[in-house]
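Sending over a structure as structure tokens; questions will come in a sec.
Let's look at chain A:
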Amino acid sequence: MSLFTRILFVLLGLFITLNWGLIMSGIIRKIIARLSMRRGIKVVQPYINLIKNFSIRSQLTHGVMFYLGPVFRLSGGVGVFLFMPMIYGSIYWTNFSFTGDLILISYFLFFGMLGMALGAGEGGHPYSAIGIGRGLAQFTAIEVPMTLAIISIAIQYNSLSITEIVAAQQGGIMNWTMVTNPFATIAAMLAFLGMMGHSPFNVVMAPQENPIGPPTEYHGTFLGVLQTNRAILHVVEAVLFMNLFFGGATNWGILILKTFLIYFYTVFVGMVFPRFRVDQSIPWFFKIPLVFGILAIVLLII
Partner candidate 1 sequence: MNELINHLKERFPIYDVVESTTGPTFVSLDAAKLIPMITSLKTNHGFKILVILSTVDWIEDGKFQLTYIINNPDEKTDLGIRIFIDRENASMESIHKLWVFAATFQREIKEMYGIDFPGSPGVDDQFLLEGWDEMPPMRRDFDTKKYSEDTFFPRPGRETNDPAEYMKQKLYPDE
Partner candidate 2 sequence: MVNPIYIVAVLLGTAFLLGLFRKKGTGIIALVALAFPVFVSASWFFHFLSGNTEVLNFFTAGAKPPFSINLQLGIEEALFTMVINVLGFLGYTYLYRDFKEQGIKSTVLFLILIMGLNVLIMSRDIFNLFVFLEIVSIAIAGLIYLKRGADTAIAGFKYLIALGVISTFLLIGIAFFYLFSGTLNIDDFLNSNLPAVKGMSMAVFLILMAILLELKPFPANGWALDVYQAAHPGISAMISSGTATASIFLLYKLLPLSSIDWLPYISIIGAITFIGSNLLGIAQKDSNRLLGYSSVGQIGLMLIIIGMAPQLGEHFNLIFLTVFISHFLAKAGLFWISGIIKKDNIRQWSVLRKNKLLLFMFGFFLLTLLGFPPFPSFYGKWQLIMELAHGSQFIWLALILAGSFFEGMYLIRWFGFAMKEKDESEEKLTIHWEKMIPPVIFTVFVMGASYFANNSSDYGHTLNLIPIYFVIALFLLDFLPAFVKNSLVIASMIIYSILLYPDISDDTLRLVFAGIFMIGGVLTLFAGYSVKGKREGFFPFVVMMYAGLIGLIEAENLFQFFFAWEIMTLGSYFLILRGKKSIKHAFNYMLFSLGGAYLIFIGFALSYFGQDSLDLSIISATTLPGWTYTLLAIGFLTKTAAIGLHIWLPGAHAEAESDVSPMVSGILLKAGAFGLILLFLLMGAEQSEQHSLLYILGWLGAITAVGGNLLAVFQEDAKRLLAYSSVGNLGYILFALAFMTNVGWLTAITYSINHFLFKTLLFLAIGGVVMRVKTHNMYEMGGLIKKMPWSFIAVLIGIITLAGIPPLAGYGGKWLFYNAVLTKGWYFQGALIFFSGTIAFLYAFKLIYSVFLGQPKDKFRNVKEAPIWYLIPQFILMIGIMVFSARPDLILKPIGTMLSQSNYFPTDPLNWEDVTATTNLGYWSGYKIMIVIGVMFVVLLGWLMIMSRKAQKIKQFNIVYAGERPFTPGTTHFSHNMFSNYYKAIGFLSWPVATGFWNGVNLFTHNVADNIRRIYSGNGQTYIVHIMIYTIVIYLLMF
């Protein structure tokens, strides 16, 4: 496949991902509304919000890094997409996954975080820094079960390549990591809760106490960029977990179904549990998810 075709397919895939991300968040919001007996937003409300934000006429900037923050953030999201093989068995939807593997993706997630942190820092708002401090602190704890789970999978499949991990899970639900390595799945899915930043792990943005955390100063186009990234990243992160634990996807339909369920799971948990403080959430991650992560490795070794 020529580079040009590949880029074309990458852009197309990005477009699909973005749209699915927006629609997915719309649907989820709708479901939540119905759960609380409301009509709720329109399903296309995320689109409208996005257009609205891009149509804001005036812009403010605190400095160069304020500009670069959203760029880093979106690069992080898009980059994770670029390095992620979306559809198993398709030569068109594997993006640039030949440049790196699972480790690349799990570390590239930080790229966006760092950019956001710096951009928000340049904004000069103390709440931004407080939010980032909390977010990073929580992330260190999240990373522990996540790492253990990744190590566990890598031992199980003797590979760090996502494509190979997905390939090993083909052939029915009994081959999914979810079944073959349940403890790693549990550990990682608990970590996933923290990664997605829904309640109970949303103290980073906690609107009632810390206006909105890092993006306090962001508005208009900048906010639009951040929202775009959010839409893409939610899908891609769900795809990552789908690939690692739930057998991957062989076509877009399955991808959409699985990512939806994975994403819905975090929202579902978020609806049920109240918010943790950072000094509560970190010890929590060092308890149950850590135990599952260790179990996942110990069981594989023996």
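How these were chosen: all candidates are chains of the complex that A comes from, given by their letters.
We adopt the following convention: a residue touches a chain if its C-beta (ideal position, glycine included) is under 8 Å from a C-beta of that chain, and two chains touch if they have at least 3 such contacts; residues count from 1.
All figures in this text were calculated on a predicted structure; none of them were measured in a lab.
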Complex partner of chain A (touching, any copy) among 1 or 2: 2
Touching residues (chain side chain A, partner candidate 2) in the complex: 54, 58-65, 67-68, 70-72, 74-75, 78-79, 82-83, 96, 98-104, 107-108, 110-111, 113-114, 117-118, 121-126, 129-130, 132-134, 136-137, 139-141, 143-144, 147-148, 150-151, 154-155, 158-161, 211, 216-217, 220-222, 225, 277-279, 282-283, 286, 293-294, 297, 301
